[in-house]
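Missing here: one protein chain of the complex. Every other protein chain is in place.
Order of writing sets the labels: A, B and C. Residues in every chain begin at 1.
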Amino acid sequence: MADHDPEKLKQKLHEFALGFPFFQLIGFEVLDFGPGFSKTRIVLRDELKNPNGVVHGGVIATLIDAGITQAMLMTDAYQQIRETKGMMTTLDLRVKYLRPLSAGSLTCSAEVPRIGKRIAHASALVTGDDGKEIAMGDSMLMLMPGK
Amino acid sequence: MADHDPEKLKQKLHEFALGFPFFQLIGFEVLDFGPGFSKTRIVLRDELKNPNGVVHGGVIATLIDAGITQAMLMTDAYQQIRETKGMMTTLDLRVKYLRPLSAGSLTCSAEVPRIGKRIAHASALVTGDDGKEIAMGDSMLMLMPGK
Amino acid sequence: MADHDPEKLKQKLHEFALGFPFFQLIGFEVLDFGPGFSKTRIVLRDELKNPNGVVHGGVIATLIDAGITQAMLMTDAYQQIRETKGMMTTLDLRVKYLRPLSAGSLTCSAEVPRIGKRIAHASALVTGDDGKEIAMGDSMLMLMPGK
Partner (left out) sequence: MADHDPEKLKQKLHEFALGFPFFQLIGFEVLDFGPGFSKTRIVLRDELKNPNGVVHGGVIATLIDAGITQAMLMTDAYQQIRETKGMMTTLDLRVKYLRPLSAGSLTCSAEVPRIGKRIAHASALVTGDDGKEIAMGDSMLMLMPGK
């Protein structure tokens, strides 16, 4: 992986995220990311809320899922999978809802502290603009490098 | 709850779902539902896909989350919460991804087989048009009737 | 796998379980099992209880974990792993506690309805002598056949 220019890779991935249709639909923004971490955001708008005025659980789950993927993209493990035409599969996603949010934005800090040979363990914390915790999540991903 | 007309309640809830902005955004459709079960759907379109052409994990999580809520709405437990101005809170949501899907629709069958005094346990299965399993999910909800 | 005699395999595995020290310590009994299912049991005794007289959560988790493994042993997938000197790894275990139990026995019905190429999804239900549900559990296992 010596021939990677991390800054170019980051820029390329960031530009991709900006134009990605699902992210535009949901309002998912990448604030920062690197190998094994990401900071992402969704600004609340009425379209993302439940009838009772709080953000829909699916929006939070989407933010965490996308934030964790973003944290994986620049890891050596994922770049190796790309280069060998292997596969990365999200095995599961769990979200624990801590507190409702009715205004402002959801900021998600994701990290992947444990990347084993086959399995990566990721986690994420979602906070509101006042720093209060809205949700936390975790995910297991299976790494299958190609030959 | 003797004064409820279940058919009227169902119709009212169904109409609500049809006009609900988040459901329209994501393309979430309620096919059928009743006390403790629901059948819901999202028809895939490019906007809901990952770069590799398969449905985004957040879309599946949203479908399961919304499908489980839909399965709760007509239960006695939830209607009691509504009448007493109590609260129902989703504690967590877990999704296990079984198989990617790149075309057609996602159909979610959700059920709530266990509704205790305080906690309800829900589960859901998502299949593709060929009946193959795409994902399964489960959720714990906390029930807090008002006074 | 044509040369396996399933009855001999089952008898061999059952005898093994009877003499297995950890199972004797905890009181874990195999009532029945086959490819993809098991029925196992722990009879409550004071040593397995919490100060408040109900069974310890760790005992239930152990019963589910061991019950799920027992349900895997006779599957083709696991036998293939044995023959090729591959590995089966339990990725995770989740237990949901439904109801306390203070007397009688815990019976666990485990099944493995989904065995993919790499991942098997197992689940289990624990009931008391009156049939009431005490806990449910689920587990993901990674299958790595040898060469």
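Convention: a residue touches a chain if its C-beta (ideal position, glycine included) is under 8 Å from a C-beta of that chain, and two chains touch if they have at least 3 such contacts.
All of these numbers come straight from a predicted model, not from anything done at the bench.
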In the complete assembly, which of C:77, C:95 or C:122 touches the absent chain? C:95
Any idea which of C:30, C:59 or C:81 touches the chain not displayed? C:59
Extract the touching residues of chain C with respect to the undisplayed chain. 16, 20-22, 25-26, 46-51, 56-59, 61-63, 65-66, 69, 89-97
Per the touch rule stated above, chain A touches the missing chain via residues 94, 96, 98, 114, 116, 121, 133, 136, 138, 140
Residues belonging to chain B that touch the chain removed from view: 91-92, 118-119, 140, 142, 144
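Everything that follows uses one rule, which is that only the chains that are shown with their structure count from here on.
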Roughly how many whole angstrom separate the Cα centroids of chain B and chain C? 31
Chain A and chain B: spacing of chain centres that average the CA atoms, whole Å: 23
Residues of chain C that touch two or more other chains sit at 140
